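What follows is a single structure, and I will ask about it in a moment.
Missing here: one protein chain of the complex. Every other protein chain is in place.
Chains: A, B, C, D and E, in written order; residue numbering restarts at 1 for each.
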Amino acid sequence: MNAIPRLPAMPPAADTTIPAYTASGNERFLFEKAWEKRLPLLLKGPTGSGKTRFVAHMAAKLGLPLFTVACHDDLSAADLTGRHLLKGGETVWVDGPLTRAVREGGLCYLDEIVEARKDVAVVLHPLTDDRRILPLERTGELLAAPPSFMIAVSYNPAYQNLLKNLKPSTRQRFVSISFDFLPREREIAVVSQESGLDEGAVAPLVDLARRLRTLKGQDIEEGVSTRLVVYAASLIAAGLPRAEAVTAAIIEPLTDEPEVRAGLAEVARAVLG
Amino acid sequence: MNAIPRLPAMPPAADTTIPAYTASGNERFLFEKAWEKRLPLLLKGPTGSGKTRFVAHMAAKLGLPLFTVACHDDLSAADLTGRHLLKGGETVWVDGPLTRAVREGGLCYLDEIVEARKDVAVVLHPLTDDRRILPLERTGELLAAPPSFMIAVSYNPAYQNLLKNLKPSTRQRFVSISFDFLPREREIAVVSQESGLDEGAVAPLVDLARRLRTLKGQDIEEGVSTRLVVYAASLIAAGLPRAEAVTAAIIEPLTDEPEVRAGLAEVARAVLG
Amino acid sequence: MNAIPRLPAMPPAADTTIPAYTASGNERFLFEKAWEKRLPLLLKGPTGSGKTRFVAHMAAKLGLPLFTVACHDDLSAADLTGRHLLKGGETVWVDGPLTRAVREGGLCYLDEIVEARKDVAVVLHPLTDDRRILPLERTGELLAAPPSFMIAVSYNPAYQNLLKNLKPSTRQRFVSISFDFLPREREIAVVSQESGLDEGAVAPLVDLARRLRTLKGQDIEEGVSTRLVVYAASLIAAGLPRAEAVTAAIIEPLTDEPEVRAGLAEVARAVLG
Amino acid sequence: MNAIPRLPAMPPAADTTIPAYTASGNERFLFEKAWEKRLPLLLKGPTGSGKTRFVAHMAAKLGLPLFTVACHDDLSAADLTGRHLLKGGETVWVDGPLTRAVREGGLCYLDEIVEARKDVAVVLHPLTDDRRILPLERTGELLAAPPSFMIAVSYNPAYQNLLKNLKPSTRQRFVSISFDFLPREREIAVVSQESGLDEGAVAPLVDLARRLRTLKGQDIEEGVSTRLVVYAASLIAAGLPRAEAVTAAIIEPLTDEPEVRAGLAEVARAVLG
Amino acid sequence: MNAIPRLPAMPPAADTTIPAYTASGNERFLFEKAWEKRLPLLLKGPTGSGKTRFVAHMAAKLGLPLFTVACHDDLSAADLTGRHLLKGGETVWVDGPLTRAVREGGLCYLDEIVEARKDVAVVLHPLTDDRRILPLERTGELLAAPPSFMIAVSYNPAYQNLLKNLKPSTRQRFVSISFDFLPREREIAVVSQESGLDEGAVAPLVDLARRLRTLKGQDIEEGVSTRLVVYAASLIAAGLPRAEAVTAAIIEPLTDEPEVRAGLAEVARAVLG
Partner (left out) sequence: MNAIPRLPAMPPAADTTIPAYTASGNERFLFEKAWEKRLPLLLKGPTGSGKTRFVAHMAAKLGLPLFTVACHDDLSAADLTGRHLLKGGETVWVDGPLTRAVREGGLCYLDEIVEARKDVAVVLHPLTDDRRILPLERTGELLAAPPSFMIAVSYNPAYQNLLKNLKPSTRQRFVSISFDFLPREREIAVVSQESGLDEGAVAPLVDLARRLRTLKGQDIEEGVSTRLVVYAASLIAAGLPRAEAVTAAIIEPLTDEPEVRAGLAEVARAVLG
């Protein structure tokens, strides 16, 4: 009857492998316990600390379809729950990703939730207390979440400010985990595996990244993500001289200020020798 | 004639039990007297002090269908009263939750009303004085509320500010009740019952929560809700070590500041031993 | 030809009685003279001083259909004059309440006019000078107000500010009346009659209200309305202890500040004995 | 072909008399000369100084159909030029008042032009230089104004501010006239004629108004308009005591401040004796 | 196939004469050279310095169809490029003036470009570098400008501010010309020709205008345009006394301040004798 058919869940057939994930603490055990009790989960941590991949890893491990929503300034409740669209002159209803996760079961993951509009938090409230329901005012439905439904959200505490934050009435609905960067040895292993550069060549890059992370809040806004280290290693593996790779993949992405850039280059020369 | 049929009231069949509620004062008697006189009710109190569950409890006890609306920045009067939608090329009218409560009788509950847009307060005015009417300008109807109609609203005084508050002309239309957290023994009983953890293990968690609530307004924005204590107890019951459960379910949801987190962990160690 | 038919005037059959109104000054005589000369009327006064009921009273007494519009932030000229709607694929015109009052005759009352958008004042201009016309630009009509048309507006001077006020070019189109609370004896009579509580029990409540009104502008934003005194008396009549009724119906609606609340409770104890 | 037919000009049949107007300077001769040369005209002056009636008077005297537009915050160029509307599934074009004045000839009068949105000034530019054209971008038409077309605008200099003003590029397209209140004797004659109160009783009211006008910019924002004096005289003629009429029609419309009101009442008592 | 046909270019038949233009510098030669090299042109200058007429003059002289767009606050890229409209139930595309100029060839002139919304500048970028293309994302077309296409924009530097200006990335795409008022003798000739007043009577008016222009930035925001001098001369030619014409056409359009007006009248008396 819906002229625009229900959208099928993300095709699990194409990728049945569990994404690799290197844990840095008790996050896997905690996720499993939260899942056991169906408690909502909040992941906090800096850029590139692996929150999104962790969620993908756990969803695959638990066999849950994953509905990821990257939040932004204009994301509203209707983007999550669904909308009426015109189709052949008729108004039909199209589920949003949150509604799909509730109807079909699965893990709904809202990345960077503080970026979204305020009505998004409100739509989560009845799903994150003992009611576990999703009222769809526009269709008149009152969906009860199945046992296979779970919700996780993430945000970067460094980005919170007066205008963008989670109200206590929302925060206090989530069990929370703080994320941080990988320990040195594990980061070297991960970078080497993803870039194809051997661990010996990767180690000084990781040391440089760890050194630069200590400057966060002083000259640079955010620490170097593991992703950037992988980029640098990849460029080196592709034949770019190391200094040029470090400039392009690590230093330039961190700052636009000539003085800061010069300072970081100095640090790089000192660390890399 | 309406191609989109009137939405039936929330299915009472699925849940005919009265939600458990542990009173902390005279709120039940006061609610009943307000209901007897059909006076509008305003519930004030912090996050997690049980306002929403109290309303569900009283609605079930009085046998009133409950129409709950979680208010947010973009909620407008039309979201409460209803809208015209296109259906088969015709414009049809779909009642909003407030209109349904007036037509069908029942308790309409607007949660966090100060979050809503300003025109929401105005639509409540003729329903909250001796007229007890709801004019629907867009359909030309003038609905008289039946004797089975009552209205309750809530808000958290801690969130009021210059931009978001209730004007005296609205406030003075409601009998008001202030909510606070449960007394110690009752909170222990509630947490034990909801988490399945025995009262002896719950008691130190409640003591910690009570201790942390005294810090409100100093290092933390809002006190620990009973819900978070239930979360911590549930994780412990599921096998997570107590310290990790307290960190994930009580400390992390309260703050993102490393120093504050360390201070709260200190308090936790002191209280829990 | 209009698929959506003209809306009939508010059903006068259901309520042919004249709403009770206790005058506090010359407002009834002045209203009659303004009506005699068809002069527009502006009612000024605090919350709960009886402006809305006065208008209902005078409309009923003069036998005028009453079109009340509660103004708010998003109320625009089109909400007053009318709109084109889609109906069966055709665009049809639906009169707003102001247009209806002009077409059918009657008293159009705009409550809290300073809340409305600025274009609302402009649409009133040609109706409030010697032209007494309503140009409907969107339908091409130029309606002349019949002799049975009158306009009244109200606002609360306490809410005016730099952004929300009436321009002199609008204000100077209205004969104006200031409202204030009822004198003591009349207020006691009104509260007793509406709550069913005898005058002896009502008197101390009114004395408390009058005492609290003197605090306006100091600790509380607005004085206690007669409505709140009726609420307190009603709860007492329903069996609630007087102290609890005064807290719920008079003190809690006035403030959220613990210190102010304590101070008001002190005043209540002193006045009520 | 247009399903919504072109709107006929304002029905001149209903009112073929020339509205009375008492000149206070050379404005009639100047208007005629501007009309002779087809120069655009800008009328400046305070509330109630007779700008709107002057335009109606001149339009009738010169036999020009009058298209009046009261400008406001949301008035945009499309409100003046026209819009596409849906009619029977087809998009049809409906002329706005400016376009009608250009097509049919006549005087287009934009009252309080500084209130309108900025694109309104721009649409006037090609009509107010030697081109005298109105390009309708949405219909692809380029209308040349006929010799019977003239444009006049007005505004109140007291309302101009940083956000709301006329840019020099717009102002310098208009011949300008400043308006002020009528001289004493003429104002007495006008008020007497419009209110039906004899000149002897009107004189002290006019003297009071003239006295209060000298306070403009001190305690009151704007001087008393002649309209308010007519209101006061009308109420007196209807039987209201003079003091009450002066309070309701002159003092209350000027201020909400109790102290200012008391001061004005003092002045009234002194002037009226 | 387009139910709404392409709009024909502005009818050149109606006016094949070249608008008169009196040059004040090398602007004609520079325009021709820019045209020869197809370089975009930016005209800067105060109100009434003849930018718009200069463009009309050059377009006629070079035989280029002229597409003029008066920019304003709400003018967006889509107003220039085109829109989809509903026509008979089908979505059809209607070219905007910029697209027409690219398709048909001609001079596209954007008057007061700093007033337009920011996306307007962006749509000009690929047309004002060596690509000379106009990508129409909504229709999927990539239009190459023909050799007969040229673009000119103008703005008044006096109106630039922090919010409204041209970014260097836009400015540096245009060859620029500054405009100023005509030299004395040429201005006298132009005013005399356009007003029909003889040069002897015009000369003192021009001398007054030149004197008042020296006050710009002190008491008045902008100098007197030649248009205003033409107005004054026209009114004198029509029989208005010179002093009244100067007041209405020169002094009143410059200021609303009584003191400034008195000062300018003083200057006028001194200059005119």
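Throughout what follows, contacts are C-beta pairs under 8 Å (C-beta built on N, C-alpha and C of every residue); 3 or more make two chains touch, one makes a residue touch a chain.
In this text the structure is predicted, and so the values were computed from the model without any measurement.
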*Indicate each shown chain that the hidden chain touches within the full complex.*
A, E
*From the list A:Glu27, A:Asp79, A:Asp119 or A:Glu187, which touches the chain that is not on show?*
A:Asp79
*asked:* For chain E, which positions touch the chain that isn't shown here?
replied: 26, 29-30, 33-34, 36-37, 39, 42, 44, 76-77, 84, 86, 89-91, 117-119, 121-123, 125-126, 129-130, 135, 137-138, 140, 142, 144, 157, 160, 167-169, 171-178
*Residues on chain A that touch the omitted chain in the whole complex?*
4, 7-8, 10-11, 47-48, 52, 68-75, 79, 85-89, 96-97, 111-112, 115, 156, 159, 194, 221-222, 224-225, 227-228, 231, 234-235, 237-240, 244, 248-249, 252-254, 256
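The definition used in the following text is that only the chains that are shown with their structure count from here on.
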*asked:* Show me the overlap between the contact partners of chain B and those of chain D.
replied: C
*So with chain D out of the way, what's still stuck together?*
A, B, C | E
_How big is the rotation, 0 to 180°, that puts the C-alpha atoms of chain A on those of chain B, in steps of 5?_
60
_Same or different residue numbers at the chain C/chain D copy interface, by half rule_ = different
*asked:* Could you work out how far the Cα centre of chain C sits from that of chain E, in whole Å?
replied: 52
*asked:* Could you work out how far the Cα centre of chain B sits from that of chain C, in whole Å?
replied: 30
_Shared interface positions of chain D, touching two or more other chains_ = 86, 89
*asked:* Strictly by the criterion at the top, what is the full list of touching chain pairs?
replied: A-B, B-C, C-D, D-E
